[in-house]
Structures are given as C-alpha cells and as structure tokens.
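Here the complex is missing one protein chain, while the rest keep their positions.
Up next is subunit A:
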Amino acid sequence: MNELSASSRITYRAVMVRPGMARRIRGLSDKTLAWLFITPTIVLLLAINIFPLLWTIYLSFTNYRANRANVPTIWLGADWYQSILTDPDIWAAMQVTAHFVIWTVVIETVLGFGLAYLIDKKFRGHGMWTTIILLPMMLSPAVVGNFWTFLYQPQIGLFNYVVAFFTGRAASSFQMLGDVTLSPWAIVIVDAWMWTPYVMLICLAGLRSIPDYIYEAAEVDRASKWRQFWSITLPMALPFIMLAVLFRGIENFKMFDMVNLLTGGGPGSTTEVASITLKRAAFESWRTGYSSAFAIILFVTVFGLANIYVKALNKVKSR
C-alpha cells in the first residue's frame, strides 16, 4: 500500500468503502453478516430438502393417498413400517438391489482402476483414449437403456452376435433381458459399461496425486514394479478408490431409470430393484403413506451404510 501513489490510494478507497454502504455494514457484526450470506441457501435447503423429508416422515405414519385427497387422513403409527419389513416381496427387491449394487461396484472398481492405471502411463494417444473411454458416462441413462435394449435383442442385437461369434451358439438362442438367469447380469453389464469411466476418472486423480519422488526413492531402493504397486500406488490411491466405491454404491442403490427402461423389473420380478418397487407403490398404486415409509427405510439404509463407510474412509485417510 505504501508503494501506491496518492491518486491510486484515493481510487482504492473509493472502490473499497463506499460511504453509504460502509455506514450500513459498520452496524453489523461479522456473525450477522455471515448469517445474511447463508440465509438464502438455508431457506432454499429447508424448502426443497428438509421440509419434504419431514413431510414424508409424517406421511409414512398415515393412510394418505395423493390421488384421494378427499379421504380423511388416519394416523396408523408404525403399521406401514411393520408391513414393509415383513413383506417377502420387499426383501426380494432388496436382494435384487444388493446383487446389482455389489456386482456393479466390484466390476466398475476393478475395471476403473485398471483403466486409470493404464491411462496414467501416458502412452502415445492416451488423451484420445481417455476421451473415448469417458464417452459412455456422458450419455443419458434413458438413451443408454434404450439402445442397450436393441443391442440385447436376440435377433438383431449386436451383443448376441458378438457372444455367438465367440461361443458358437446361435445368436437367437438366448435372451439377455427375458431370461431369469441372464437378466440380472444384463443390467450389471450395462451399468458397468456406463459408469466404469467415472470410477476411472476418480482413480486417475488419485494416481496423479502421488508424487514422483516417492517412486524415485523406491527405484533407488531397488524396489520392483510389483512392490511399488503394492506399497506405494495402491495405498496412496486407496482413499480415492473408496470414494468412487461410495459414490457408485449410493447411486446404484437408488438406480431406477436404466433398469426401468431395460427390463421394467422383469422378467417377473427378477430385476425389480427397490426403487422400481417404490415407484410402483408411489405413482402407480398411489399408496403415498406406504411408499413414504418405504422411502424412509431406504433412506435410513443408505444413510447408515454410507456413514459407516465414511468412517472407514477417514481411518484409511488418516493412516
């Protein structure tokens, strides 16, 4: 400031502290100012997040149906919770969801990390390959669902032809979406195809954050590549991998659009993940109270599991 000329000093003051504003602000404490800045955000959050959540909790204890507003609302206590938690169909849907979440997360993590490891080697054309690999995650799930329906079509679908080419089976001899055994894997394949690049991106950030000097020190110590991978790369990238697992786990627990387009929950209820059951209860049957209770159960499940996981993640980070 001392180096500024007199004229610059005048301009600086004029910009920084306008007299009217200064008077107004001077009367406010830092705390008040802070509240002033965050109040709009808090109001918005309350309106679009907290209030609906509280309202849903309230509805979950009633017989309310959104399509029958003229029917008196009755307090049912925990009836819906009891009926949901003892319903075999709900448990079946939870099993389908667990199968989907576990397998997609495992496949995406292994493939995503593998791809990130390769891309990190900065071979010739790695930029172009990165862009190509990232393409699927840029597509809308609705688009992906629709075109994979065609790819899986037994008579004209490319997927069946590729499998037929390698296995020698007739292309139309199996149907990925209509077969009870294959359809749960069909949705896993599509999700892995779409979201492996996302995991790759997070893992790549992790790999790129490892300083080169650590590897250089390892080289000096004559550590093999294998040893470097297990002792440096994997431990240092682990927090990022765990973060990717958390994101994909949460996302896939509430997966709806892609599965709905691919199979609609079928054949039978083979691929009916929890969110499809919830949507049917909420917006087809209009059992608003029941579906609110189910939504709360799902929310608590995801929230609880995510919290446990975050604690584990923090432990890994603090190592």
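Following the convention adopted for this analysis, a residue touches a chain if its C-beta (ideal position, glycine included) is under 8 Å from a C-beta of that chain, and two chains touch if they have at least 3 such contacts; residues count from 1.
In this text, contacts and distances are computed from a predicted model.
A.B. asks: So one subunit is absent here. Using its UniProt record, which name fits best from "Heme exporter protein A1", "Hydrogenase maturation factor HypA", "Extracellular solute-binding protein" or "Aldehyde dehydrogenase family protein"?
C.D. replies: UniProt lists the chain that is not shown as "Extracellular solute-binding protein".
A.B. asks: Thinking of the whole complex, not just what is shown, which of A:Thr32, A:Asn49, A:Asn67 or A:Ser209 touches the missing chain?
C.D. replies: Among A:Thr32, A:Asn49, A:Asn67 or A:Ser209, only A:Asn67 touches the chain that is not shown.
A.B. asks: Can you work out which residue in A:Gly112, A:Pro154 or A:Pro197 touches the chain that's missing from view?
C.D. replies: Missing-chain contact among the listed residues: A:Pro154.
A.B. asks: Which parts of subunit A are in contact with the chain that was left out?
C.D. replies: Missing-chain contacts on subunit A: residues 66-70, 152-155, 157, 172-173, 175, 177-180, 260, 263-270, 280, 283-287.
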